[in-house]
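Note that one protein chain of the assembly has been removed; the remaining protein chains are unaltered in position.
For subunit A:
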Amino acid sequence: MKPTMRKFAPTILIIGVFVFWELFCLLAGISELVLPRPTRILAAFFEYAPAIMPHAWQTLYTTLVGFSFGVMIGLSLGVLIGSSKLAYDTAYPLLVGISSIPKVAVVPILVLWFGAGTVPAILTAMIICIFPIVVNVSTGIATVEPELEDVMRSLKAKRWEMLWNVGLPRSMPYFFASLKVAITLSFVGSVIAETVASNKGVGNMMLIASSSFNVPLVFAGLMILAVMGITLYAIFSVVERRMVGWALRKQ
């Protein structure tokens, strides 16, 4: 394949999928109640835009707030666990245990405690994104090369000097890589919480739309979620490249 072809291949595929979807629905005569055509979804999006946007902002808001708290907690826990072998061995099984609980199952409990609405969505977004950050940061800090550790120890470096000069910078590529995963997960978390227990947000809007068989609006909701998800992912990819380009340029 020519280099230029190769560069545009992903774009061509994406457009191709939509074109296929459109044609398939048209030619096979698929009902709009089952699977609306992309053009119809786009039309529905613009038609309902004034109604959709407040929900979209709500979802974005709960996601970002939950994500921010998740990052703070995840980073602190990761540093704490990664910088001590004892803490690493002690806390790791518990973390794995917590992470293997489906977070959807926690939402009813959060609703029980905080009532339906914004708070459970923020908390779900937070809880769901903590774990990948903790695992990545602690791994980055805990896997400093033994030779480097010996060099630092022979210089009589203190624990915090070791962490500040070696452990933390070394874990940054892991941290930023986990942010990309974490922001996507946060998004999933807040939409789930909205769907289960909220009167605001895209998740809630889609639930109501589907119960009134407004299928194009359901798909329009899906579309805005996809757009926001991809945008957030892209932003954090750029941040990653800016912050820890040295790790990507290696080799």
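Brief remarks on what is shown
The rule is short, and it goes like this: contacts are C-beta pairs under 8 Å (C-beta built on N, C-alpha and C of every residue); 3 or more make two chains touch, one makes a residue touch a chain; residues count from 1.
Note that in this section contacts and distances are computed from a predicted model.
The complex appears with one chain absent; UniProt names that chain "ATP-binding cassette domain-containing protein" among the candidates "ATP-binding cassette domain-containing protein", "Carbohydrate ABC transporter membrane protein 2, CUT1 family", "L-arabinose transport system permease protein AraQ" or "Rod shape-determining protein MreD". Of the options A:25, A:166 or A:205, the residue whose C-beta touches the omitted chain is A:166.
The residue touching the chain not shown here, chosen from A:152, A:183 or A:205, is A:152.
In the full complex, the hidden chain is touched by subunit A at residues 145, 147-148, 150-157, 161, 165-166, 169-170, 172, 244, 246-247, 249-251.
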